[in-house]
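Yeah, one chain of the complex is gone here, protein chain that is, but the others are all in their spots.
Chain nomenclature is as follows: A and B, assigned in order of appearance, with residue numbering initiated at 1 for each chain independently.
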Amino acid sequence: MSLLGFLAAHSKLFDQIGIDALLALSLSLSLRAGQLALAQAAFMGIAAYVGSIGSLVAHWNLAESLIAGPLAAALVAALLALPIGRLQGVFLAIATVAFGEIARIVEINLPITGGAEGLSNIPNDAGTFLIYAMLLACAGGVWALQAGSRSFALAMAATREDEHAARTIGIDVARVRILTLVLGAAIAGIAGVLYAHANFFITPEDFGFTRMEQILVSCVIGGVTSSLGAIFGSAFLTVLPETIRFLHQYREVSIGVILLAVILFAPSGIAGLWKRR
Amino acid sequence: MLIQQLVNGLFSGSLYALFAVGYTLVFGVLDILNLAHAAIFTAAAFSALALTAAGFPLPLALACAIVFAGILGILLDRVAFAPLRRRNAGTLVPLISSIGVAIVIRGIIRGIWGSDELRFGNFGSMPPFHVGGLTFGILDLVVLTSSLLLVAILSFVLRATTFGRNVRAVAQDRVAAALLGIDIERTIWMTFFLASALGGAAGILTGLQFNSVSVDMGAKIELKGLAVIVLGGMGSVSGAVLGALLIGIVESLSVAYISSNFRDAIAFLVMFLILILRPQGLFGRRAQRTG
Partner (left out) sequence: METPIALLSIRGLTLRYGGVTALNSLDLDVARAGVAGLIGPNGAGKTSLLNVITGVAGPHDGTIIFAGESIKREATHHIARRGIARTYQHIRLFANLSIWENVSSGVFAHPRRFTHADASAAIERVGMSERDLSRRAGTLPYGEQRRLEIARALAMQPTLLLLDEPAAGMNPQETADLAALIDNIAADGTSVLLIEHDMTLVRSVCRHVTVLNFGAVIARGDCEDVMADPTVIEAYLGAHRER
């Protein structure tokens, strides 16, 4: 089979990998700053709904949705960052999970979001090429941000290692936390709009805690301390159950086992989340 | 009407309490959020189902399934938490590894039983009770009394036994407890057995009450349980019981009196606000902000 034929036959799979990779990239920003902020699925959903409603009601084209959706997600993230700014560790994780649930319930109940059945007839115009172009752009953007200001990567790493010490060497930890959350939300938002426009319909359940778990797993398997790792993690996680057919019935089990194995035997991937004090 | 709603709230609240005491107990002792608690809840319900299907009498099947859930809890600790504890992994990594165990448990259940809803026998169709204008099923009563009984037993164990004293000591300060000669690891695995057995009992009772068991049955109570233990103060068993009953009653009242479907968001909104404004919970005194 030719390469193009192969790509065409598996285009749905490749789309999924690309979108998952965007989500993992988005979460990796928060994790690199040591913040287990579990709101990526909600940001994805907010952007998906804003973008889809825009294209269904106001006849936005995809480009307009791709701007408005992520912007809305980033704005919500900026507002969310204020109250959760002082929360640490597990408490931050729980508060962001609660936020995700609130977002999901709002999506079920707003008159404009189509309830539990969600929205359908979303223009199916986000192709594989666009998804990977956006992935490349986002990964490139994150990379450029670090290259442009080398101190940004260091500020994230120092904040992850020890927030207190990071402050006393002059790092504005609050700013690092807000920036990673907002930037992550924008990237998750891009993933959300692409997801809506590659899948024809969306429901609130697409953006629930199960999705959040899946994003976290692909991120941890790839290694949270690098953006590239997050991308490979999601590719691995999507391809694995497809390639190991005999595991198909037990693919969840194999994913869980791999996650545990990474944590227990290859802990350098999650180095920064280990706290010794 | 109002009293009926209150009683209904007690029914669901008592199940939340039974689920949440184990959830919060593990947090209190180890400072970790055990996201596999709901998977054990589900596994226990399925094992009770399998045992009754295999011809076990119901009480024996339930007892075996509860013990099985407790053993699963010990295994969970050995696989996902104990190795990290030895390496002082902090609180975030165990949270992620517990998700790993939850995925494995759910995967095994799905592999054996599939994703569809399954039923126990048809004893769910027993005629309802009428007492003084109130209506409830026999099962509701069984669930309520056994939940409250189990929670009471747990509080007694924690208050009045050596094991309970050890649990409280380990929760306060693990190093000091070790210096006092308390066997930390033994206390921890016993805590996991107890917490998971209670979580399993909650799963079995939930399955019986609704006469429905499915692999996703834990998803809802996992997050609601989180709201309960935040409300009650992370780590506080009595707080979790109060929080659970409160949430059960508020939910049941809002079903009756609030027409909007936003009511499901109330628990999470309250949970979010408490984390930010009063991280020690509604009933707690201890400030526990640092993760």
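Basically, a residue touches a chain if its C-beta (ideal position, glycine included) is under 8 Å from a C-beta of that chain, and two chains touch if they have at least 3 such contacts.
Computed from a prediction, not measured in an experiment: that's the story for all the values here.
K.L.:
Counting contacts across the entire complex, name the shown chains the missing chain touches.
P.N.:
Checking the complete complex, the chain left out touches A.
K.L.:
Check the options A:Glu64, A:Asp162 or A:Glu205 and report the residue that touches the missing chain.
P.N.:
If we include the chain that is not displayed, A:Asp162 is the one touching it.
K.L.:
Determine which one of A:Val173, A:Leu240 or A:Val257 touches the chain that has been left out.
P.N.:
Touches the omitted chain: A:Val173.
K.L.:
In the full complex, which of A:Ala58, A:Ala133, A:Leu154 or A:Ala266 touches the chain missing from this view?
P.N.:
Only one of A:Ala58, A:Ala133, A:Leu154 or A:Ala266 touches the chain omitted from view, namely A:Leu154.
K.L.:
Touching residues of chain A against the unshown chain: what are they?
P.N.:
150-151, 154-155, 157-158, 161-162, 164-173, 271-272, 274, 276
We adopt the following convention: only the chains that are shown with their structure count from here on.
K.L.:
Per the contact definition, I'd like the list of chain A residues that touch chain B in the complex.
P.N.:
Spelled out, the residues of chain A in touch with chain B are 36, 83-84, 86-95, 97-99, 101-102, 105-106, 108-109, 209-210, 213, 216-217, 220, 249-257, 259-260, 263-264, 267, 270, 273-276.
K.L.:
Can you list the chain B residues touching chain A in their complex?
P.N.:
Counting only chain B, the residues touching chain A are 31-33, 79-80, 83-84, 87-93, 95-97, 99-108, 110-111, 219, 222-223, 226-227, 230, 234, 260-262, 264-265, 268-269, 271-272, 275-276, 279, 289-291.
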